[in-house]
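Notes follow once the structure below has been shown.
One protein chain is absent from this view; the other protein chains keep their places.
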């Protein structure tokens, strides 16, 4: 199952479960993969920042990829392969494609300073990975410090056919989706646009022309429902669902702390065995747990009102 | 009326109204000052980033400060005086204090690299402004790139008595409030903490010990209601109100675009004559106006349900 | 005397002399202006970073500009007018042009993220300053964090006719000069290129096609000699002179400390009354003074060997 520019729906950014002592918990990994698909995911994305990828050794990264791809049973799994150098990107990228990954996600290293450098980088990445490897371009300036203008994005799409998907998390980024779709209406090759940023603008993003979400959340069913409803034009119901979850979405958006919230919720829901982050990540403080529990209780009540 | 460490409530970050041709609209400035106080503001903060301060000449900055302070009629007005150099900070700071400002807000220039430099900077600012000028320390790492650790914040509070207030917009920052209040419980001088970031964590911030909000929003009555209710311990009602406005709060948080949203809402509500931003700021695109109008209609409906 | 694209030679970046108590020393300002011209300067550039411009109030900036322009007696004086906002740039720029400045120097604010933003910024600056104000584009990525690609530079030159000069201090930047001159050989409008970075690559820069230097040094006669000799094709003699001063050039290149070195040398040579920097700048430590004195003694000996 190889990624194409027609991809749509929800590709959940998967957590990597650890035991309380910091070992990878492969049983929980199986369980959370099942959980994501049960809740409506169309695919998964692993080894991203929210998957704690930089804390894994290379051997662990491969083991995680292998386990998830096999568990997914043919459903698409995108693998984050960003690394400081092209050789490491090529090494991991080819390894996971051999395992059956659907494509590779690559973001911009902070060393890229000018638009020609950004464009040139993706051309190099594509040459390194090879003609047959679909690339997801992750556009996440808040984290990378690299801003991709409409012109550069267009040039990459024009000249690097392997780029089949944009993981959109520029912020603010609604107008960027509109301009991208307008350029496609005038003849540019159409690519898939899945949105990140924890889904905080998801209803508007779908209405602007995005094809879905590629992000994480303790309740992935919200992502699936909102994408389905908004794509079907039922914006009011989509926004009702979204608004019910929004207080928690907002709370999960805190950098660093947000992943601890997400794992707390997933563990509480039984999707993983432990909420532990691998060091140097830390779990939730007592006050934060109380805040999350309060939001969860309110969310449950609000969802009942909606049904 | 001079700012003290006992300050609490809502200090609204005021917009600066312009005409469609880019001139300062002083009549609208009077009107928006009245509007903010009518909607429950306890004070105002002017010449901040969201007041488009960097787009004003120095003469304009003084004229705006003078007009707002006079219109406020004795209610406290904090003035942002951040500048690349100490001389300019001192020049503007002393001028606005002579006009009757309640205090001066100062943030960290991006040139500060180490903790001793950050601490030393606020000592220098305090010497430059003089012993009798209350200082609001704006802690906004997402914008400034400078991160203030608990230790540095404590050292500034210990050694710079003019610092009477923290404009808290570290993100994530809830634990920082908790740690600050804990240190005060163990004997450190207590300062006022008003929260920024568009109020997106306001209920939790008040519950953690903040004294109020110093931020902007098209509906400042939300800030006043949430602060009042949360401070009174009615967290459920506070969060109900907050949640009703949250979809718009979230939408206003888009950097750049957010100010255009806020001015659009204020103009629609009659608080200012034109939604125009001074160049190079741009107004709202057609698609964004439709999104805002949809959110406003839903917000009105939801508020009715709550009453 | 208005700056044109034909400008060449040495425009010394002038220091701003202060008394030991931190007041502007206008008598020394006159003296150092005379000193620079006596040592071979063709023009001066004031209110740059090495002129401690951010430490001046706006009134002081105008007073310095007025004094230098009058003392220069018709020789060209470029004034740095970079500021966080366009209004302040326009206000200071028009004021100094009225005083008789030759042109305005503007660099890229750190907020510019993409190539279209960089290009758009200089178009806005040019509109703000007006059609008749020559602009020196300062390209200094190490300080500003903004990198200007060849394409963007070319587009600015093509579309903003007021840009008549590049203050070149990209690093490494030799190839950029070569590519700029190559593009001009193929038809692009030629602009003046004066080089910064303390002159550390000056012989090579002139050989690559630069028109001179716009930088500071305790011995401006070195800049004048090297530019004159290299432009005349006597690269060996140019490099002999350059090499004799290089140990001190290198020592002056230390950010922060370098300006203290420069002022120490200028005070020792009688060009200014005090080596003091305005706070928060600091003078030279005892160990640094000993190092400078050792370098000065060796330099004098080496220069004698060359003559």
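Observations on the structure shown:
In order of appearance the chains are A, B and C, and numbering begins at 1 in each one.
The criterion applied here is as follows: contacts are C-beta pairs under 8 Å (C-beta built on N, C-alpha and C of every residue); 3 or more make two chains touch, one makes a residue touch a chain.
Being a predicted model, the structure only gives us computed values, none of them experimental.
Across the whole complex, the hidden chain's contacts among the shown chains comprise A, B, C. Of the options A:74, A:110 or A:233, the residue whose C-beta touches the omitted chain is A:110.
Within the complete assembly, C:257 is the residue of C:231, C:257, C:279 or C:303 that touches the hidden chain. For the options A:87, A:142, A:182 or A:297, the residue in contact with the chain missing from this view is A:87. If you put the hidden chain back, the residue from B:23, B:151, B:234 or B:293 that touches it is B:151.
Contact between chain B and the unshown chain involves residues 113-117, 141, 147-152.
Residues of chain A that touch the chain left out of view are 53-60, 83-88, 90-91, 110, 120-121, 124, 278-280. Of the residues in chain C, those that touch the hidden partner chain are 171-172, 174-175, 178, 200-201, 204, 207-208, 235-236, 239, 242-243, 246-247, 250-251, 254-258, 285, 287-288, 291, 294, 298.
FYI, only the chains that are shown with their structure count from here on.
At the centre of the protein atoms shown, by the Cα-centroid criterion, sits B.
Superposition of chain B on chain C using C-alpha atoms only gives a rotation of 180 degrees, nearest 5. Chain A and chain B touch with mostly matching residues; of the residue numbers seen at this interface, over half occur in both copies. Annotation: 47 Å between the Cα-based centres of chain A and chain C. Rounded to a whole number, the gap between the C-alpha centres of chain B and chain C is 38 angstrom.
Residues of chain C found to touch two or more other chains are absent.
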